[in-house]
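The block that comes next holds chain A.
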Amino acid sequence: MSEPALAVTDLSVRYGAAATALTGIDLMVPRGEIVTLLGPNGAGKSTLMRAVSGLLHVHGGVITSGRVELLGSDVTSDRPAARVRRGLAQALEGRQVFPDLTVAENLAAGGHVRRYRKAQAREALERALSHLPRLHDLMDRKAGYLSGGEQQMLAIGRALMSQPTVLLLDEPSLGLAPKIVETVRDIILDIRDEGTSILLVEQNAAMALSIAQHGYVLESGRIVRSGAAADLRDDDEIAALYLGVSASEGAGSHA
Partner candidate 1 sequence: MIRKLVPTLAVGALLTLSACGGAAESSSDGTDGVKMGPGVTDKEINVGLLTDYSGPIAEAATSGSLGMEVKFDEVNAAGGVCGRKIVPVKADTKYDAQQTTQAYRANAKDMLMIGEVLGSVSINAIKPNVERDNMPALAISMNTATLEEKNIYVPLPTFEVELANGVVWAAEQAGATEEKPLKLGVITEGDEVGQPYQDAVVAAAEATPGVELVAKPTYAFGDQDFTAQVSELKAAGADVVMLGTAPAETAGVVGTSAQLGYSPQWIASSGSWFAGLAEPLKGLLNNFYVSGGYGTLADDVPGIAALKDALATYAPDAKPSNFQVGGWLFGEATVAALKQACENKDLTREGVIAALEDLKVDYQGITPEVDLGDGDSIVSYSSRMNTIGAQGELEAVGDFYASDAAKEWGAANGF
Partner candidate 2 sequence: MTLFLQLGFQGVALGMVYALIALGFVIMTKGSNTFNFAHGEFVAVGAYVVVALMPHLPYWMAFIGSVVVTVTLALVAERLLLRRLVSASPTALILATLALAVIVHALVLVVWGVGTKGSAGPVGSGTVEIGDVVLTYSGIATIGTSILVLLALLVFFRWTSYGLALRATASHQEAAAAQGIDVGRMFALSWGIAAALAVVASIFLASFPRIVSPTIGLVALAAIPAVVIGGLDSFVGAVVGGLVVGLIQVLGAGYLTDYGGGRLHEVLPYVLMLVVLVLRPYGLFGSRGIERV
């Protein structure tokens, strides 16, 4: 159990011929911990998530140097499906559920990669729903008709269906009412307590730092600060930049 759940080493990314999006990123998620990645819009948070999940090419991005390791294995050039099979799952920014599939079908699609038998699928579903009881009554509803909070829960539940070791959560509180943010926060903790390692990207720094053990601050494609969550929370500069404005209404960043 010595190697971390997720390790990013000296990672640089660029989009097409445009300027470099990430430069020399080092980041680590120890097993069973929540690590948060903070930063303003356009800092490169989503890019880093895509580099980890393998979806960079969809947006025309290329890794120019560095490594991504999952549970000690180099996955830098693996396809997304291979990474999911190795235990990585993610809930995409903006929730991005399958709008014209039902909640049940959304969840089942999350388990597709595992080729479950019937009993295994039921077990995975029960485990996922144990964290997200609200979904129980919505199973036959089309995902496109859910509320924002429900869609966020579905996105998390769908990611859990592959029974991941590492979970990437991209802006789970984005656009949600404070009360719902509380619920989501509890769900994240609940999942962590089951042993899942979590990389949490958030603009809501207060929420993120309240549950994370460790944090990184990304600006203009570089890590400018990192440290224990408690230290970051107490840092004046961080407080001024992120905690004060707590930009929970910001639009998603794309590069």
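Simple rule for what comes next: a contact is a pair of C-beta atoms (placed from the backbone, for glycine too) under 8 Å apart; a residue touches a chain by one contact, two chains touch by 3 or more; residues count from 1.
Selection criteria: all candidates are chains of the complex that A comes from, given by their letters.
These numbers were taken from a predicted model, which means no experiment stands behind them.
Only one entry among 1 or 2 touches chain A in this complex, and that entry is 2. Contacts from chain A toward candidate 2 in the complex involve residues 53, 55, 58, 60, 79-81, 83-85, 89-90, 92, 94-101, 105-106, 108-110, 112-113, 115, 142, 144-148, 151, 158-159, 162.
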